[in-house]
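Yeah, one chain of the complex is gone here, protein chain that is, but the others are all in their spots.
Should a chain be cited, it is by its letter among A, B and C, assigned in written order, with residues numbered from 1 in that chain.
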Amino acid sequence: MQIEMKNISKSFGPNKVLRDVDFSIHAGEVHALMGENGAGKSTLMNILTGLLDFDGGHILVDGKETRFKNALDAEHHGIAFIHQEMNNFSEMSVVENMFLNREIKKGFGMLDMKEMKKQAREALKRLGADISVEIPVGSLSVGRQQMVEIAKSLMNKTQVLIMDEPTAALTETEIEKLFDIIRSLKKQNVAIIYISHRMEEIFQISDRLTVMRDGLSVNTYKTEDTDVKQIVHDMVGRDMGDFYPDRNPKFGETYLKAEGLTSNGVFKDVSFEVHSGEVLAFSGLMGAGRTEIMRSIFGIDKLDSGKVWVKGKEVHITSPEHAIQNNIGFVTENRKDEGLILDASLSDNIDLPSIDGFVKKGFIDKKADRDFVDMLMKRLGVKAQSAKDPASSLSGGNQQKVVLAKWVGSGAQILILDEPTRGVDVGAKREIYDLMNELTDRGTAIIMVSSDLDEVLGFSDNIAVVYEGKIQGEIATKDATQDKVMTLATGGQLDE
Amino acid sequence: MGEFYTKLGPLTALVVLVILVSVLNSAFLNVNNLMNLLQQVSVNALIAFGMQFVILTAGIDLSVGSILALSGAFAAQMILMGMPPLLAFLVGMISGAIFGAFNGLLIAYGKAAPFIVTLATMSVFRGATYVLTNGNPITGPKMNNSLSFQFIGQGYLFGVPFQVYIMIVLYALAYMLLHKTTFGRKTYALGGNEKAAFVAGVNTKRLQILIYTIAGFLAAVAGMILTSQLASAQPDAGTGYEMDAIAAVVLGGTSLAGGKGKMFGTLVGALIIGVLNNGMNLLGISSFYQQIVKGIVILIAVLLDRKQSQN
Amino acid sequence: MGEFYTKLGPLTALVVLVILVSVLNSAFLNVNNLMNLLQQVSVNALIAFGMQFVILTAGIDLSVGSILALSGAFAAQMILMGMPPLLAFLVGMISGAIFGAFNGLLIAYGKAAPFIVTLATMSVFRGATYVLTNGNPITGPKMNNSLSFQFIGQGYLFGVPFQVYIMIVLYALAYMLLHKTTFGRKTYALGGNEKAAFVAGVNTKRLQILIYTIAGFLAAVAGMILTSQLASAQPDAGTGYEMDAIAAVVLGGTSLAGGKGKMFGTLVGALIIGVLNNGMNLLGISSFYQQIVKGIVILIAVLLDRKQSQN
Partner (left out) sequence: ASVGNNKSDSKVTKKAAKNVKIGVSLSTLSNPFFVNVKKGIDAEAKKNDSKVETFDAQNDSSKQNNQVQDLITKKVDVIIINPVDSDAIVPAVKKANQAGIPVIACDRGSNGGKVMTTVASDNVKAGKMAAQFLEDQLGSNAKVAELEGTPGADAAVQRGKGFNNEIKGNLDLVTKQSANFDRAKGLNTMQNILQAHSDIKGVFAQNDEMALGAVKAIKDQDIKIVSIDGTPDGMAAVKSGQIDAIVAQQPKTEGKLAVEAAYKYYQGKKVDKTIASPIHLVKADDTK
C-alpha cells in the first residue's frame, strides 16, 4: 500500500497547527516522523486515520483520493494506529481491551472468549511480554500497557502501522524486541510510520525520515544520507551542541535519606541517600518497582516499614500534602492520570501545589499568582496561546513541561522526577536538563527515575539500579557503562 | 477487597440478611412468603436490569418511574378502548421503549448530562400521564373481567407467580446481552472510557440510544405487570422507583462511575432490597424506623463496596 | 458555544423567561410579586449554593431535603423546650452542619459513591425526623408568639423580605469562598481530577468533609427559614428539594462531572426555576401541564449547555 498526504492543513480555532504538510509512505519501508513537541505529528496521523477532519489538502491511498470516515474505517483498510496517549479501558481485562469492537463471535452473536484469549496470548508472546490476559489493563505499569497496545495492533492483517512514540515508556529489552518485530513486518511488506523523540532509535530502524516544525514539513531524507546534527537543526531551527549539558555538581548536605524501605510484595529493603546538588538516577527494567518506591516516599502509597530522613530529621510522610510540607516535589510518570487536570487551565494546573503561598488576607493574590505562572511558563518554554488554555489542548510534550513547571514552582528542595523527559523533543529535553542543572546549582536534590539508559548515563551523578524491588547496586555515573547498568538491571553482580 | 465484594460481597450481604430475618421470624422461610417476596421484587428487578446498562455507561435514568406510569396508563387506555389486553401490553411496552429512545436521543445528540435530561423527562412523562388519565386511575370492567389481562400480574404457574417467570426470562436475556455479546462489551467500553471507545470505532451515540431504549422498555414491562397486578393504571404509579432501582444496581456492586459491575449483582441487589422490605414488615418494625433501618442497611452494604481508591 | 453558555447562557435564558412571563401577565413585574419571587427562590437558592460545591467535586447530595426537615424539627423542638429562638436556630444550623459532615465522613473515608451514601442518609434523616416529630408538625404558642422567631422567615426590612438578605449575604460568602480563596481552587481541582489534586498536596478527604458540611449547613439555614416562615416544623418539609437544587446548579451551567461552573450561574439557575414556578401560577397553567412545561424548559435550557464534547 502506498499513501500520499499532500498540502494538508488544519486549524484548531485560530491556531494553525498544520500548514500544507506533505508526507508519504510506501510498502515495506519504515518512515520516521520527527519534530519538536507540538509540531503537529500526532495531528497529522489523526487526520490520516479519520479521527480528525482536515481543512485542506488531499490524501491519496494507492493513488486514489480517500477520506476515512473514522478509525474503524481506516482499520478496515489495513491501517493500524498505536496512539501516543494511552487510550485503553483500565477496568477491562487485557484481552477485552485487545479485542474491543473487533470481538470474535461464535453463533448467535455470542462472544468466543476462548479464541480471543488464545490469539491475545499469541500476540503478547510474539513481543515476549509476560502478561496475563485476564487482569485489568489498568493494574499494569505504563510500559506494560504500552506493550498491550502494540500487541493489539499486531493482531490484525495490517498494511500500514502507525506508532506514535511506542517506546516512550519502554526499556532497552522491550525496545529490542519491538525492533525485531518491525524488521519482520518490513519483510512482509508492511509500511510503518514511526514517531519518536529518541534520536538513536530513528537511525537504528528507519529508512526515510521527515522532519516537521511548527506545522510545516521541513525536509524528507533517506536516513543513510543524513545525520543527527542535520535533523536537530531542522527540528529546532538552529544548531544545537551536545544533547546532555555537563554536570559540575557541588554536593551539600544529605537532603533525603531512606533506609530499609519495604512494601510487601512490591519492594524491600531499599536504602539510598541523595544530597543537595545531586542528580541521583534510578534505572532498571520495566516493572522493577522504581515508581512504587517513589510513590511511597511521597506518601501516595503506604510503606510497610522503613525510615526516611529529610535534611537529617526523621519524617513519617503519610500524604502528598505532608511530603510537600517537607519540601518534596514529585513529577509522576502518568501525566494524564495523576499529573494534570486536563480540563483545567494551564495556570490552574501550574499553581496548584503552591496555591497556599499566594494568600493575602484570606484571598488569593491574583496578580502575584499570574506573574508566577507566566514566569514558569516562560522558563520552561511551554508552547501555548495563553495560560487560560485547558491543559488538554497542548501537545504531549508541552503537557509534560506543564507538570514540570508545577513542581519547579512549588520550590521543592527534593525533587523526584519519574520519567521527566518522556515524550519530550530534543530541544525541550536539553532545556529540561539545563533547568535541572540550574536547580542543583541552587542546591536542590534531584531523584530522576528514567527508563532511557542514554539519559541516565548522560545526565546524572550517581545511578541506583533497581531489580525486582530491591537496589541491586549503586554506581557513580562517571564509572558507569551501558553494560554495567544492564548487568545490574537484569539481576547480575558487578565484580570489583 | 473491592474486587472480592464485586464478586461475592452482595451475595454475602443477602445471605446474612436472609439468615437474620428468618431467625427473627420463621414465617419468612414459608414457601408462600418466599413467593410473595419474589413477586414483590420483580418490578424493581426489571427496572434495575435496564438501569444497570445505563449506569454501566456512567449514565443514569431518573425517568423510569414516570415511563412505567405513562406506558401503563397508555396500555390501560387501549384496553378500555377495546384492544385485546395482550396487544395493548405490547403497545405499552413499545411506547416505553420509545420514551426511552427519546431520552437516549437527547443524551447522545443533545450531549447533555443524563441526570438532568432524565430529571426533566421524568417531569414531562409524569405530566403527560396526568393529562392522559386526567389525574384519575384508569380502570373498568374490561380490565377487571379479562383473564388474560389479569394473568400477567396476578396469575400463578406451578405455584409460582407468573411475573416471577417474566423476571427470570428477562434476567437471562439481560445477562446474555451484557456478558456474552459485543453489545455488552461496548457498553462497558463506553462507560470505562468514552473517548477511547469512540477511537476504537464504537458508535457511541447509537449505543447510548439503544441503552436508554432498553431501560425504557424494561420500565414499561414493569408498568404492564403493575397495571395487571392492581387491575388499574395509577397516574402516580412508580413514583420514586428510580431510586430503588439505582440502589439495587449499586448494592449489586456496580460503580456509578460506569464501566464496572455484573448483572448478577443487580439481581442480588434487588433481592436485598426486597428482603429488607419484606423482612421489616414481618418483624413489625414501625414505619418510621423502617426508613432508618433501610438507610443503614444500604450504607453498610455499600461501605463494603468501597470504590477502588486513589492509593 | 459551550464556553459562551457557561458565561452568559443561563442569564440569557432567565431574561427570555422573564420577558415572556411579563408579556403574558403584567402582574409579574409588580414590585410585590418580585419580592415574593425572591422570597420563594431563597430556600432553593440556599440549598443550591451548597449543592454547587458538592457538584463541583463531582459529588451529589440527595440528603439536603431531609437535613432541612431534621434540623428544622430539631430547632422547633428546642424552642418548645424553652430555648430562645435565635439560639435554637443556631443549634439547628450546627446540627445541619453535623449531618452534612456525617455524609462527608462516609464519602471520604468510606470511599463510597456520594449518590448512594446520600440516598441512604436521606432515608435515615427523614426517618429520624418522623421519629422526632412523631409524624406531626411541631408548633406551639412559643413559636407563634415569638417575634424574633418569626422575623427570620416572615419579617421585612425596607420592604424586602428578611430571608432575601440572608440569601444575598450567603451568596456573597459562597461566591468569595469559591472564587477568591484556595478552598475554592482546591474544590475545582478535586472535581477536575481527584488523583492529580491528591498528588498536588490537596487534602482531599478533609476537603470533601468540609464541602458536605457546608451543604448540610446551608440546607439547615433553609430549614430555619422554612420553620420560621410557616411557624411550624413539618416532618415532610423539603421532600424533593434536592432535585430542585440540583436542577438550579445544572441550569446555571455547572457540569455534573465536576470541576466546571460558577456560583453566579447557580444563582441564575435558582431564579430560572423560581420564575418558572411563579410564572406558571400567575398564568394559571393547570398543575398537570405545569410539570410538562417545567420539564421542557429545563430541557431547552440544558441543551444549550452541551457538555464539552469528546472530539
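Assume contacts are C-beta pairs under 8 Å (C-beta built on N, C-alpha and C of every residue); 3 or more make two chains touch, one makes a residue touch a chain.
Treat the numbers as computed from the prediction; the structure is a model and nothing was measured.
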| item | value |
| --- | --- |
| Which displayed chains the unshown chain touches | B, C |
| Touching residue (missing chain; options C:F49, C:F74, C:F99 or C:Y130) | C:Y130 |
| Residue among B:Q208, B:Q234 or B:S255 that touches the chain left out of view | B:Q234 |
| Residues of chain C (touch criterion as defined above) contacting the omitted chain | 25, 27-28, 30, 32-33, 36, 39-40, 43, 130, 134-137, 139, 154, 226, 229-232, 234-237, 239, 277-278, 281-284, 286-288, 290-291 |
| For chain B, residues in touch with the removed chain | 27, 30, 32-33, 36, 39-40, 43, 130, 133, 135-137, 139, 144, 147, 150, 153-154, 226, 229-232, 234-237, 239-240, 277-278, 281-282, 284, 286-288, 290 |
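Everything that follows uses one rule, which is that only the chains that are shown with their structure count from here on.
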| item | value |
| --- | --- |
| Whole-Å gap between the CA centroids of chain A and chain C | 45 |
| Rounded Å distance, chain B centre to chain C centre (Cα mean) | 29 |
| Residues within chain C bordering two or more other chains | 195, 198, 311 |
| Set of chain A residues in contact with two or more other chains | 51, 300 |
| Interfacial residue positions of chain C with respect to chain B in the complex | 106, 110-113, 115-117, 119-128, 130-131, 135, 194-195, 198, 204, 243, 246-247, 250, 255-257, 287-296, 298-299, 302-303, 305-307, 309-311 |
| Partner chain C, residues of chain A touching it in the complex | 51-52, 298, 300, 319-321, 323-324, 330, 332, 337-344, 348, 352-353, 355-356, 358-359, 362-364, 406 |
| Residues of chain C that touch chain A when the two form their complex | 176, 180-182, 185-186, 188-189, 192-193, 195-203, 259-260, 308, 311 |
